[in-house]
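This structure is in structure tokens; I'll ask about it shortly.
And then chain A:
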Amino acid sequence: MRRLVCLLLTALIALSVNLSLSMAQSAAFSIQAPAELQPALSALYKARYGAAPTFVEADGDLIATNDRALRPSGMAGVPPHFLPDAFFVLARPNAEAEAFVAYAVSPDGQAALIESGFLPKSVTVTDQAGNKVEVAQPVRRVITPYSIATYLVYGTGSADRLVAGGYLGARSPVGAARMSAIDERFPTLSGYTLNQREINIEQVAQLAPDVIFTSARTAWLDTVRELNIPVVLFQGESPELLKESMLIVGQLLGPNALAHAKAWGDYYDSIFAQVVERTRDITARPSVLFVGESPLRVISGEMYQTDLIAAAGGRSASEGLTGYWNDVNLEQVALWNPDVIVIAPYGNVTPQTFAESPEWAIIKAVQDGKVYKMPSWVAPWDTPVPDSVLGVIWLAQKLFPERVTLDCKREALYFFKVFYNHALPEDEIAAVCGS
Partner candidate 1 sequence: MRIVTLGKARDAAAASDFRQQLAYGSLLLPLALIAISLLLGLYEIRVETVAKALLSLVVPQAAEGISSTELTLILRIRLPRVLSAALIGAALASTGAAFQGIFKNPLVDSNLLGVTSGAGFGAALALLLGGTALMVQGFAFGFGLLAVMVAYAGSRLYSSAPLIVLTLMGILIGSFFTSLTALTKYVADPLNTLPAITFWLLGGLTGVTWSSLPLLALITLSGSAFMWAVRWRLNILSLGDAEALALGMNPTRLKLLIILCATLMTAAAVAVGGVIGWIGLVIPHAARLLVGTDHKRLVPMSLALGASFLLVIDNISRTLLPAEVPLGILTGLVGVPILIVLLRRSQTVW
Partner candidate 2 sequence: MLEAQDIHYSYTPEQPTLRGISLTVCAGTVLYLLGRNGCGKTTLMSCLSGILKPQRGSIRLCGRDLHSYTPAERARQIGLIPQLHTPAFNYSVREMVLMGRAPHLGLFAAPSRADYEIAEAALESVGLADYRERPYTQLSGGERQLVLIARGLAQQCRILLMDEPDAHLDLNNQQRVMERVVRLAASGLAFIITSHVPNNALHYADRVLLMKRGAALAHGAPADILTEQLLSAAYELPIDVIRDGELPRAILPRRTLQG
């Protein structure tokens, strides 16, 4: 009898030691969070570890908060958001905590929050063609035949959800290499027959996307709607519309994406405000002629570049033209007599082309040597992609070198780190910006 009791006692002790040990294991990091966030965090933690988290009042390993004052600044960028206004800050390096954060912002984490009611099951947005589109959450698989939309997805930090897309500017060897450095999945993602003109419907069905991002000018919308996949249309030909595009993407791809989208909008606004501030007293805006594939092919007033030039503090010389690219003759350019000529990042035209041509010597910009070719990293900086904010910075720096303190290289390093999560090679970006 006594032996039995001893055995039972030993078993009990062993069990409780085991339990406390395991409790110690699951409590590998502590979470410091206000009361209103604890239920959501518990739901996340339970879904991930099958147990309850350890909340502490102070000095937690992982801090969850909705206090904007605690947001880090600078290169740390946008903190990971698990709810529209709630984000994580890592108090000290902790592998388990980092893994938990990664889980929280992933589609699985989003699914856990949806299941426990903290996030909606589906989101309805009004796309930029005016359609109301309902998309079930979480979105795990996105395809972007509209190559500009691809960069919207990267810019909101949600590239992990991309399964196929077009990539503007990544056709050339240089562009492709850079894009591969940013995302090693790029060769696979870009390998599908996917663009605005044509689409392989069977490939699309096989890819089983949850949503398709494309433009209003796409040719095959009806065909794809047969597959009952939600299609969201984008048309961001101005900075305001571009901000709206980012927000739409953010709403559809989870709280973390939304936070990035808002951050981008804030970033753009701050750049814009800085330029306005620094050039407030300039009454005569420099006139900028933006040319494309050939010296006499210029933008119209309806194109994105016109707003880009205005945001940089200048005025487009050809803003009176309508439509898409226009051919003009040199007499018209002589009438405009622009102060600066900017060449689009793509194509063969260089400042050399203008310098070598005796006909162009009559134009003020050529006489003053103010002919510049806009740089780009992958996506051209003059198109409605998030990267275009760098185009504004570069141009403002060129137009007002003494007044504007923005630096292209510095801002490019910041932008790519925060929005693409990619560290640009410093000397290369310095060379690119230096043009």
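Candidate selection criterion: all candidates are chains of the complex that A comes from, given by their letters.
Just so it is clear, contacts are C-beta pairs under 8 Å (C-beta built on N, C-alpha and C of every residue); 3 or more make two chains touch, one makes a residue touch a chain; residues count from 1.
These figures come from a predicted structure and were not determined experimentally.
A.B. asks: Could you work out which candidate touches chain A in the complex, given the options 1 or 2?
C.D. replies: Of the listed options 1 or 2, chain A touches just 1.
A.B. asks: Going by the contact rule set out above, which residues of chain A touch candidate 1 in the complex?
C.D. replies: 168, 171, 196-197, 292-297, 318, 320-321, 324-332, 334-335, 344, 346-348, 357-359, 361-362, 380, 383
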